[in-house]
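Missing here: one protein chain of the complex. Every other protein chain is in place.
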Amino acid sequence: MLSISNLGVTFTQYDQGLRRKQLAVITDLDLDVKAGEVVAVVGASGSGKSLLAHALLGILPENAALSGTMRFKGEILTPERCRALRGKTIALIPQSIGYLDPLMTVGGQVQRVAQLAGRAKAEASASVSKTFARYNLSETVRDRYPFQLSGGMARRVLVSTAVVTQAQLVIADEPTPGLHPDVVVETLNHLRELAVEGRGVILITHDIEAALQIADRVAVFYAGTTVEIAAAKDFLSGNLRHPYTQALWRSLPQNEFIPVPGNQPSPEQLPVGCLFSDRCDWVSETCTAERPQLRELRSGWVRCVHAKG
Amino acid sequence: MRIKALLIGATIFAAQKLLRLGLLLIAVAVFTFVLLSLSPIDPVKAYIGADMMQISPEQQALIAERWGLDQPIWSRFLDWLGQLLQGNMGTSLVFNQPVSQVIALRFQASLQMLAIAWFLSGLLGLGLGIIAGALQGRWIDRLIRLYAYTLASSPTFWVALLLLIVFAVSFKVAPICCAAPPGVLSGNVTFWQHLHHLLLPAVALSIIGIANITLHTRQKLIDVLHSDYVLFAQAQGESLWNIIRYHGFRNILLPAITLQFASLSELFGGSVLVEQVFAYPGLGEATVQAALRSDIPLLVGIVFFSALFVYTGNTLADLAYPLIDPRIQLGGQRSL
Partner (left out) sequence: MILMTLIANAPNRSPKGSPNGSPKSSPKSSLKAWRQNNRRQQTITAIAIGSIFLLGIIVSPWFLGESGLTTVLTDRNQPPSWAHLFGTDWLGRDMLRRSLHGLSLSLRVGLLAASISAVIGTGLGLAAGTFGGWVDAVIIWIVDVFFSLPHLVLLILIAFAVGGGTQGVIIAVALTHWTSLARVIRAEVLQLSNADYVQLSRHLGKPSLWIARHHMVPHIVPQLLVGLILLFPHAILHEAALSFVGIGLSPHLPAIGIILAESMRHLSTGYWWLGVMPGVLLLISVKAFDWLGENVRSLLDPKTSQE
C-alpha cells in the first residue's frame, strides 16, 4: 500500500545574520506498509518519526525539502497528491486532545472531518453518530467541548476522527503516553481493529512494549534513518539484526535494563559513515568510511554491514 | 440542575458587579471631592464669574453659607454625597439646566457617534488583523503593520484635523462642523443630514481604535495558526481560509471583544478631542466647556458618568466571555 524509500527531509534555516544552513533531519528513511497490517515505527524523539507523519500528510513547514520516493498504491506521492489524499485516504490520529479546537464542540469537529473527507452534511452527521455509537460514546458527547472529556473518551473521539474518513492508511502519532494502562490497552485494540477492517496502520511510538502488543512489524528509526525492520515476533525470539535494536531491547526494564550509552548524532554533525558507529560495539573501519545500505536479512531488513544471517 | 447553577452564577455575578461599582463610585467621589477641595479655584468666584465686581462681600459670604462652604470638609463631603445619592447632581452653570439633563441630552448626540466608531474600529481592526496575521511576513502584512504603528503614535485631534482638511475643505463632501446644517433647527434635521454630519467625526474616532485591535488580532491569529489543533486541521485537508473560518475566528474573538470593550475608555477620551475639532455638540465638547468655564457641577457629573460608562463596557466584556468560551462560567472561575 505504502512504500517509502530513501526519504530525506532537509530544513533550510537562517542562522543569525541571515546565513543559510541546511539541516538533514531525515536521511535514507525506508518503510513499507501493507493493507491490513499494523507497522510500528519506534525510535527516540528526534529520530524522525513524527516528521515522517508530517511528510506523508504534506504538513511539513515551508522551509523543508523532500528527497527520495514515497509511493502510495503504486503511484508516487507528490506534495500535491499528499494534499489531495490527506483527510480522505490518509488520516492522522493525533497525540492528544490538544489537537482539537478548545472552543468547538467535539461533535462539530468530527463532523467537519467527515465533511472534509468528502461526505455531504447529512451523511457526515450519520457517520459521526454511527462511529460514536461504535466507540461507546453517547450522543450527548457530541455537544461537549474537548475540556469536558475524560482521558478514555478523548482517545476514542480521536480514533473516531480517523474512522469517519474511511481512510485506507491511518497514522497514529504517539497515542499512548500518559494514559492509564487500561486506556492504553483499549486504544491499542482500537488500532488493531482498524487494521482488521483492511486499513494500513502506522503506529508511531517510543514505547516498544506497547508497539509489540499489536504490531505485525516494527521499523526502528535512528537519527532520521531506518536501521531495522523486523517482525514483532523477532523481538521475543531474539532474532534481532541491528545492534541498536538489540541495545534498545536490552534497555527494557523486564530485560537487562541497561541504557544505551551515548547520544544520537545531531543533524548538524552527522558522521560520514554509519550513523550509529559512535555508539556501536561492532564498529570497524568500514562502518566509519561509508553509510551502510539497507539489505534484506533473515526475512527482515537491516542497515548494518556486520549483521549476519 | 444546570439552569439552577446558571442562575446562582448570574446572581453572584450581578451582586459582585454592583458591589464593585458602588465601591468604585465612592472612590471616584472621594478622589474628585478632595481634588476640588484642594484646588485654588474659589467655587464662589467661579460661580459668579465676571459679575464679581458687582457683588458685595456680604452676598458672597451668603452664597458660601448656602453652599455649606463654612462647614468642615468631612461634613461637606457627606452632604454632597447625600445629594448625589438622591440623584441630585446640581445645576450646570454653563447650560443653566440640571446636570443630569445636560448629560442625557449630550450623551444621546455622542452615543451615535461612539457606536458607529466602535463598530467601525472593531470590524476594520478585526479584518485587518486577520489579513495581516494570515499572511504574516507578506507585503500586505508589512503595510498593515506600518499603518497601525503610525496611527498608534498619531495625535487623535490631528488625525481628525487631517480628515477635515481632506474631506470637508478640499473635496467638500463632508460638512465642516456641527451636528446640523447652519440655520436648521434640531427638530427639522432629516436623517440623512444627521448622518452626513455624524459620519466624518465617527470615522475620525474609529481610526484611533483600529491600530490597537489590528495589532492584537494579528498576534493572536499567528499564535492560533501555530497551534496543534490547526496542524491537525491541516492534516485533514482544511484550507487556510477555512481554518480561519472554523478555528481562527472562534479563538481570536474573545481577546478581540475584551479589547474592544476595554477600548470604550479610550473612545470616550477620543470623543472629547474629535468633538472639539468638528464642533460637534456632544458630551465630549460639554466636558471641555465645563472645564474652560469652571462649571464644577457639570464636570463632576461627567466624571461620574464616564466612570459608569467605562464600567459598563468592562461588565459587558465579562458577560461576553461565557457566550464564546465554554470553559468560562458566569460568577465562577475557569473550570478546567
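A and B label the chains in the order they appear, each numbered from 1.
Just so it is clear, contacts are C-beta pairs under 8 Å (C-beta built on N, C-alpha and C of every residue); 3 or more make two chains touch, one makes a residue touch a chain.
This is a predicted model, so every value here is computed, not measured.
Enquirer: Consider the whole complex, including the chain that is not shown, and state which of A:Val196, A:Leu252, A:Val272 or A:Ala289 touches that chain.
Expert: A:Leu252
Enquirer: Among A:Asn189, A:Asn239 or A:Asn263, which residue is in contact with the omitted chain in the full complex?
Expert: A:Asn263
Enquirer: Among B:Ser154, B:Gln193, B:Asn242 or B:Gln329, which one touches the chain that has been omitted from the display?
Expert: The missing chain is touched by B:Ser154.
Enquirer: For the chain left out of this view, which of A:Ala114, A:Ile208, A:Cys274 or A:Cys304 touches it?
Expert: The single option touching the absent chain is A:Ile208.
Enquirer: In the full complex, which residues of subunit B touch the absent chain?
Expert: Touching the missing chain: residues 24, 27-28, 31-32, 35-36, 38-41, 150, 153-158, 161-162, 164-165, 168-170, 176, 265-266, 268-270, 272-273, 276-277, 287-288, 291-292, 294, 299, 302-303, 306-307, 309-311.
What we mean here is this: only the chains that are shown with their structure count from here on.
Enquirer: Please compute the C-alpha centroid of subunit A, do the same for subunit B, then give the distance between them in whole Å.
Expert: 54
Enquirer: Which bits of subunit B are touching subunit A when the two form their complex?
Expert: Residues of subunit B touching subunit A: 228-229, 231-238, 246-247, 250-251, 324-327, 336.
Enquirer: Which residues of subunit A touch subunit B in their complex?
Expert: Listed in rising order, the residues are 57, 59, 83, 86-88, 91-92, 94-96, 98-104, 112-113, 116-117, 145, 147-148, 161, 165.
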